[in-house]
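Dumping the structure here so I can ask a few things about it.
Excluded from the complex is one protein chain; the other protein chains are retained at their positions.
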Amino acid sequence: METLSEIQAKGGPKKLSLIAFSGDFDKLTAVFTLATGAAAVGYEVNIFFTFWGLDAIKRKEGRAFLGKSPMQKLFGFLMGGLRCTPTSRFNLFGLGPRLFRWLMRKNQVATLEELVEAAKALGVHLYACEMAMHVLGLQADDFVHEVEDVLGVATFLRLSEGGQTLFV
Amino acid sequence: METLSEIQAKGGPKKLSLIAFSGDFDKLTAVFTLATGAAAVGYEVNIFFTFWGLDAIKRKEGRAFLGKSPMQKLFGFLMGGLRCTPTSRFNLFGLGPRLFRWLMRKNQVATLEELVEAAKALGVHLYACEMAMHVLGLQADDFVHEVEDVLGVATFLRLSEGGQTLFV
Partner (left out) sequence: METLSEIQAKGGPKKLSLIAFSGDFDKLTAVFTLATGAAAVGYEVNIFFTFWGLDAIKRKEGRAFLGKSPMQKLFGFLMGGLRCTPTSRFNLFGLGPRLFRWLMRKNQVATLEELVEAAKALGVHLYACEMAMHVLGLQADDFVHEVEDVLGVATFLRLSEGGQTLFV
C-alpha cells in the first residue's frame, strides 16, 4: 500500500528548478532569493542559466570580451557580467542597479552578490545552457567553478521532474 | 489502497500560484486573467506580489510618495500604482495602457481594474513579499485590505506546494 508520503519519500526531497533567462538585476535578485530561500528550508534547488542569465555565472568580474568570433566578443562585452546587469525598469544608464544595491544595504537585505554566494554555500545546483553557449561562443571555462555541468533541454527536464519549475 | 483521486482529495482542491513580479499593465492583466479564470473553475489561487508587482495592491490610487527614506519615496512615486502601470511593449509614454484599456472596454473584455475586483470577489488570496517591502520601504498599511499577509519565500513555497506555480 502506497501513501502520499511514501510516494514523496521515493521522489526524494522537495525540488525547485529555476530557468534564469533574464539578465536583469532585479530578476536575477528574484532568482537567487527564491533559490536561497528554498535551499534554506531543505529543497533541492537547480538553476539553469541561459541567454542573458549567463551573466550571473561568468568568472570574470566586469565587462570582458568573452566569446570566439568578433561578434560574440561584442555580445560578451555588452552583456558585461553580474556587476553590470541593468534593472528591468528605471535602469537610467546603470543608475537603477546602484540605487537598488544602496537600498538593499541600507535596509539590511542581502545584495545580489551576497545572494549568489549564499546560493553556492547552500549547495544550490548551477547549470549552464548548452545551446546559448554555442550562440554566444562561451565555454565552460568562462564560468565560475561552482557551475556543475553544461546541459541541454532534455537533461534539465529530467532534473526538474516532480518539482516546481519557474521561468524567470 | 490509495488511488490517485484519493491522493488528490487529501491535497485539497487544485491550486494555482502566481508570483507577480512584473508591474507591466499587460503582464498584470495576464496574472489576473489567469487568477480569475482559475478561481472561477474552483482552483485555490494564491498571488504573491513582489518588486514592481506591488503596484497592483497599493491602497492609494495614482502616484504617491510611499516609503520611508527620500529614495524610497522617489521609487514609490515613479512606480505609481495600478493606474500608472506601463505596457511591456509600445508604452509610448503611457499611451499604450490607455489604448489597451480602450480596446478592452470596446471589445467587452474585462479591464485590469475589473479583473482585480473580480479576483478579490472570487476569494483569490493576495500576499505581499516581505523582502521587496523592506527594500522599497513599504508597510502593510500601504496595501489594500484584501492583502492577507506579508510572506517570505519559505512560506510561499509551502502555500504553493502541490499545485502549478508561474512567475510572471
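Order of writing sets the labels: A and B. Residues in every chain begin at 1.
Criterion: a residue touches a chain if its C-beta (ideal position, glycine included) is under 8 Å from a C-beta of that chain, and two chains touch if they have at least 3 such contacts.
Note that the coordinates shown come from a computational prediction; the quantities given were computed from them, not determined experimentally.
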Of A:Ile19, A:Cys84 or A:Val116, the one touching the omitted chain in the full complex: A:Ile19
Chain B residues that touch the omitted chain in the full complex: 1-4, 7, 14, 16, 26-27, 30, 33-34, 36-38, 40-41, 43, 88-90, 99-100, 102-104, 106-109, 164, 166-168
Contact footprint on chain A, counting only the chain that is left out: 1-2, 7, 10-11, 19, 21-23, 50-52, 69, 71-72, 75, 78, 131, 134-137, 152-154, 157, 160-161, 165-167
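The criterion applied here is as follows: only the chains that are shown with their structure count from here on.
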Centre-to-centre distance between chain B and chain A (centres being mean Cα positions), rounded to whole Å: 24
